[in-house]
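Pasting a structure below so you can have a look.
All protein chains but one are shown in place.
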Amino acid sequence: MSANSTIAAARPQIRGAATFLPPIILLAGAFVAFWLFPYDLGFMTRILIMMVFVLSFDLILGYAGIATLGHAAMYGCGAYAAGLFAIHVSADPLLGLAIGAAAGALIALVSGLLLMRAHGLSLLMLSIAVTMVLQETASKARGITGGADGLTGISMGPVLGIFEFDFIGKTAFWYAFCVLFVILLVLRVVVASPFGLALRGIKDSPSRMRAIGTPLYRRKVAAYVLGGAIAGIAGALTAQITSLVSIEAFNFALSAEVMVMLVLGGAGRLYGALIGTLVFMTVHHIAAGIDPFNWLFVIGFMVLAVVFFLPEGLISLPKRLMRLD
Amino acid sequence: MTTGLQVRNVSKNFGGLRVARDITLDLPAGARTALIGPNGAGKTTFANLIIGALEPTSGSIYLDGHDISKLPEATRVGAGIAKTFQITNLFRSLSVRDNVRLPILERERRTASFLRRYDGDSAVEEEVEKTLAEFQLLPLADHLVRNLAYGQQRLVELALTLSLKPRILILDEPAAGVPSSDSHLIIDAIKRLPADLSVLIIEHDMELVFEVANRIIVLVNGTILVEGTPQEISQDPKVRELYLGAGHG
Amino acid sequence: MTVALSIVVDGIAYGMILFMISIGLSVTMGLMRIVNLAHGGFALLGGACAHVLTNSYGIPFIPALLVSVMAVVVLALPLERLVYRHIYRFSELEQVLATIGIVFIMIASVNLFLGSTLLPIRMPPVVSSPVDLGFKVLPLHRIIVILAGLAVVTALYLLVERTRFGIYLRASVDNQATAASLGIDTPKVYLAAFALGAALAAFGGILGAELLPIEAYYPLRYMVLFLIVVAVGGMGSIIGSFVAALSLGILDTAGRYLLPDIGTIFFFLAITAVLALRPNGLLVKSS
Amino acid sequence: AETIKVGVIATFSGPNAIWGKQFQEAIQVYVAQHGKEVAGNTVEFVYKDVGGPNPDASKAAAQELLIREGVKYLAGFDFTPNALAVAPLITQAKVPAVIFNSATSAINKQSEFFVRTSFTLWQVTVPAAHWAASNGAKKIVTAVSDYNPGVDAENAFVSAFEEKGGTVVEKIRMPLQTTDFAPFLQRIKSSGADTVFAFLPAGPATFAFTKAYNENGLKQAGINFIGTGETDESTLDALGDQAIGLTTAQHYSAVHDSELNKAFRAKHAEMFPKSTLNPASVGAYDGVHLIYKLIEAAGTDGSEAIEAAKGLSWESPRGPVSIDPASRHVIQNVYIRRVERDGSRLVNREFDVIESVPDLGFSR
Partner (left out) sequence: MADALLELDSVVAGYGATHVLRNLSLKVFKGERLAVVGRNGVGKTTTLATVMGLTRQHSGAIRLNGQSIDRLPPHMRSQLGIGLVPQTRDIFPSLTVEENLLAGVRNGASIEEAYELFPRLKERRHNGGSKLSGGEQQMLAIARTLMGKPHIILLDEPLEGLAPVICEGLMEVFHALSTQGKTVVLVEQHTRLALDFADRVLILEQGAIVLDASAAELKANRDLLDRHVGVAVK
């Protein structure tokens, strides 16, 4: 038979380490980062929120193979819903997250019923169109959303009634981290479930999937709604932590950036989403700090280098390195 | 109640091209039917009409007396109709094992659940291993399908479809690309199928057809030319002229 | 009645500009099937070059246009040899990433040398003089674009559908290995097609600069617009892109005349409707 | 004596990088003219890029500046959401934030610690309307980009114009995404108005609009143009001859005729020969001036500094200015200007002035 390199996946025996190691590394990473960069909590919190957002997109693009450029739709709806909820109903953060998730899921459901029938370029454009319509609506509904100036007046109560959001952003950091951690665990269960396997099947061959009797459309809508709910949570987190929602939450650039971060890290691998986000945002932050006018060069070359030398994304770097010797 | 599949006056046009013309036939439980005919006669199209990948221009299809002509493909598969693809159509970036596991999970209506692991059910896992062993695919179980040779992929194609445990099984050229040395694997698999299963085999390999079929339908230009036992068909002069040629008989 | 006429005339004039600036993408993305998000980048480079030539060196518009298109082609050739050639083999997502990287570098380069402000291209004053059509005044510039658009669509149609090159191109894109086994020099075919796409991008960028003025972030600002034209037109269909661009032009113009307050929402809802009904492009009936 | 850090939050990258660039240049010119020492302290500027309207980044940048860098003053702010996002932080930290540009009146209500040295839309639009009304405009059509600043400008203009007895025949709101303005110009032309008041974001939109204004023969048809920031110096040359004759009301022109402005311009031209001054430059220049004054008066005590700011007045390159104690916004002259060719460049030539205008939108 051909060489071992065609072996698909690790056999079950080594699953033990693979199951527990990554979350532990993640947890340890958070503590180390918290300890090493106490002054960058604001920025690191943004990374964490973005990780939640990119993870939600990974489920849709990386696993189910549904390529959209309108993921910001769910993020924005989650943000506005959580913001409005905090202003008008309750300042409780966790309730707000639930509302954000519901809003994200709802818009994903409504738009997904249409989008999940489309493919390829027309799917990309439809998803952009949905986001554009939402953005324009938010922009015109100034009385409710504050329009282009943004939704102001959000002030959050303490998390779980105990942890006040502080000036330095410690609470915000750990709050965002806990949400990320929970979402990650949930997604790990989902992608290792029969549903997750079915999503990968859909990505690989929709026609075959139909031929084994899968109600494709329903599975895709379900994945989209789940991804939408998580994106809504990411949006809600932003609204709560920044205390402001702007129509930029619906930006096309945001949707595109999410895709770039995901592919950069490695789509279809949860940790790829995390690594891609971390690397992209950190490089961006540092490069922009050094030369705000020309950092785009750095990002451009980094992105090119990754596609050319690590086509499976940054997450394949360790594998690559190991293969060198 | 009539069991099995009934096709009644089914026609299919692609624009001006009439690929199926008023086809009527029965696939009763337990039948081993072969569908043969020249290239482009409409065999694959006919299979697609039954499975629901194509919609007939006119006519109806009944399963156990129920009209299924309007049902979507996935529902028909759920009701027990399955088909292999003439041009291999597999989950190329999944392992061989997952390619077999997925249809079993689907058959067991598990793919909507996301709380347990996909390899967590011992009954399913046992069946996966058994199926792989049957097709001598165990050594390849953890390879990605896209890295297999074409003939190996054909075997996976068959294994995958059989894991659906259908009641009506359509095999579109199951042996194409499988070397004669391995075609016994396919013949064996077909022979092992449960007796009450209805099988429709589309195949150009006459040795295989004569070995497994007890009834042969010859399709030419979208219509049924003749229908009969293997014996009758191989003697039919028209079939010999249009299809079999001099080498068989 | 005059409103209807105005909608049609303004719509066609606008649509033709849309056609000119996105037809290059129709070639690279539609025919060559690379998700070429760097399309706007070539338009930007062409426009920036024309800006420098007309503004800083006082070169007249027409020669500047030709020189700029040539310059973009000259740049596109080595870029294809060194970079794009590998990109063809990538998956779609990797292509997105790679071409985004390229576009970032293009933007950063223009930004570095010319800044992020508008880069106007000087045209002879007569070009922007109004021409009275009797029922309507139209700038001469739009009439020129309409004629150029018609010429481009005819030439491209003939090239792709009626020549051996067109067959070789489509064959190479469908299956490169097989095309090569048949003796088709696929690298050369790709190179030519890519250069054509880049040239059209530059040409369209410069002609369309009256409406979509050139500036460093041009490729990102209008990316969605380019993509919409190709999507509505249908991948790989020259005529489709043409019809799509005109329809979108008329649609958008109608929205502005009739429903100015919700123009954007109307436009995107209309596109949603079109794509939902005709997911493979305006001219292709969904099966 | 100590080093006092000032954090500047603005856009240095992306399509709107011009803001950060104008801010930074003006700051450097001011420092070159006045030195780094204030009352024995050294002032140091720390820049943070937020890449455009991005409140999340703005808030994180402010946190980082306040906590890590220990800045005692914040400054910059080009887009309104970016300013609004830091409001809770500066209130909590008691750190004054000097706004160099964001033009929405409501910002200063969000925190006691905001002071603004730029302008508000009401501040420049109302004088524009008054001037138009008293200079022959009878029937007017407004054409604004459909977003908050545009709507603000429309409201300000319409109410002020109607107050003066003029008629507004039509109010047109143009989608932000518009690239082809021909349909709108057609409507303006057929509206029967004698003047059009326009408000669009500087950049491609202004470019395409003014182009369409000329190409559709509005000028020939005798429809006058009045605007505010459309002829911003940073895009003026790009607009080209089509801009000549456009009338606008603004608080600053790069060719404002005063000794102070000449010195500002000369120093700027010396340090940044390829660049040009615009209202953002003077906003930043005066902002730094204000910060210097506040350091002199209150050192690093934020609350005291805000008190000191109220009522402060000085001579700026744009003319006399003072800080309104109620709104903490700058009271200034608004000039009526017309685009003219001056040698190889286009300039906004002032020819009329409305003096000492406060933020007319604050109390609304």
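Some observations on this one:
Note that the chains take the letters A, B, C and D in the order they are written out, and that residue 1 is the start of every chain.
By definition in this document, contacts are C-beta pairs under 8 Å (C-beta built on N, C-alpha and C of every residue); 3 or more make two chains touch, one makes a residue touch a chain.
Just so it is clear, the structure is predicted and the values come from calculations on it, not from any experiment.
Contact with the chain that does not appear here is found for just one residue of C:L114, C:V131 or C:A180, C:A180. Only one of B:G37, B:G52, B:P103 or B:P166 touches the absent chain when the whole complex is considered: B:G37. Touching the chain that is not shown, out of C:V52, C:V73, C:L114 or C:A171: C:A171 (per the contact rule at the top). Touch with the chain omitted from the figure is made, among B:L138, B:L193 or B:L242, by B:L242. Residue-level contact of subunit B with the missing chain is found at 14, 37-45, 86-87, 147-152, 155, 173, 176-184, 204, 206, 241-248. Summarising the interface, subunit C meets the missing chain with residues 164, 167-168, 170-171, 173-175, 177-187, 236.
Simple rule for what comes next: only the chains that are shown with their structure count from here on.
Averaged C-alpha coordinates give centres for subunit A and subunit D that are 37 Å from one another.
Mean C-alpha positions place subunit A and subunit C at a centre distance of 32 Å. Residues of subunit D in contact with at least two other chains: 17, 146, 175-176.
Of all residues in subunit C, those touching 2 or more other chains are 111, 220, 264, listed in ascending order. The complete set of chain-chain contacts reads A-B, A-C, A-D, C-D.
On the side of subunit C, the complex with subunit D involves touching residues 6-7, 10, 13-14, 17, 111, 115-120, 122, 125, 128, 130, 137, 139, 141, 210-213, 215-217, 220-222, 225, 249, 252-253, 256-257, 260-261, 263-264. Those residues of subunit A that touch subunit C in the complex are listed here as 61, 67, 114, 117-122, 124-126, 128-130, 132-133, 136-137, 140, 252-253, 256, 259-260, 263-264, 267, 293-294, 296-297, 299-304, 306-308, 311. Residues of subunit D that touch subunit A in their complex: 12-13, 17, 20-21, 47, 49, 51-57, 59-64, 67-68, 80-81, 84-85, 87-89, 92-93, 104, 106, 110, 146-149, 151, 175-176.
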